[in-house]
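Before anything else, here's the structure in question.
Of the protein chains in this complex, one is absent; all others appear in place.
Entry: subunit A
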Amino acid sequence: MIDARQLTKRYGEKTAVDGLDFVVKPGTVTGFLGPNGAGKSTTMRMIVGLDAPTSGTVTVNGHHYARHRAPLQEVGALLEAKSVHPGRTAHQHLRALALTHGIPRRRVDEVIELAGLGSVAHKRAGAFSLGMGQRLGIAAALLGDPQTVMLDEPVNGLDPEGVRWIRTLLTSLAAEGRTVFVSSHLMTEVALVADHLIVVGRGRLLADTTVSDLVRAAGGDTVQVATEDPARLRDVLAGPGVDITGRAGSEELQVTGLTTREIGRKAAEHGIPLFELTARTVSLEEAFMDLTRDAVEYHGSTTGTETPETAGRTA
């Protein structure tokens, strides 16, 4: 359980996190979505007390993170992958963290196996690939058998097998009743595991919703209709739960709440000729893009007028 209230972080002039209010509940996977620079990492750093909020508070299981007797047992966090001294082995790194809490050596071996690091446990972390470093970070996050697991961009650098491992891991952690909070800038990745979504842009809360509600809010399933007589078709189609939009003077209408079949039948009953009748399903990706369009820090361009440098920053 993570509870953020009016959480704000300013670095000089720049506001990284701007009055965030949200609650992350146990037993489900909550996705934390937003474009790069939206304040996701800063928010996560504030949750585990690495950054102090400029104003507002965030608590974990009812207390500030630093107030807990065994912080690693409350929240296991993967922040940036390389939070490790390259000169220590995976085992030495985890052992040093375990010692602060009196976590037994047995548990260190357990999380090493769990993260699939058994064969490299006694290799120096400096020689690890990005994916192995990520697995070591996840092993560290699970070390204290925490109630809340918080991972910042966990699939970065993982191979397909690793990505699938993360998905299974997250779902099983949530099924055990834990709070799982995962950030990503990729909607598609989060949609596969998350039930709940917290979407931020430029430090502000854009949506605190579920995957299905987000799609519905973004237009859900719209039907595009083109007709000779849009005004008459509007009257014919109007009804409870039906929403019709269209520009004045245009032949096109966007209808939600009716299927193509229903629209075609009603138009035929009233003798209104249709030129087009297309079902448009808004993808999750589109819904996310719509929501965050104004909040993207760096816009790419396909017109080719920008230098490769600025275009590359979106990647």
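Annotations
Note that a contact is a pair of C-beta atoms (placed from the backbone, for glycine too) under 8 Å apart; a residue touches a chain by one contact, two chains touch by 3 or more; residues count from 1.
Going forward, contacts and distances are computed from a predicted model.
According to UniProt, the chain absent from the figure is "ABC transporter permease", selected among "4Fe-4S ferredoxin", "ABC transporter permease", "ATP-dependent Clp protease adaptor protein ClpS" or "Putative membrane protein". Checked against the hidden chain, the listed residues A:Gly49, A:Gly116 or A:Gly257 yield one contact partner: A:Gly49.
Of the listed positions A:Leu72, A:Met132, A:Val182 or A:Ile244, the one in contact with the omitted chain in the full complex is A:Leu72. In the complete complex, the residue from A:Ala38, A:Ile103, A:Val149 or A:Val223 that touches the missing chain is A:Ile103.
Subunit A meets the missing chain through residues 1, 45, 48-52, 61-62, 65-66, 69-73, 75, 77, 79-80, 82-89, 92-93, 95-97, 99-103, 140, 144-145.
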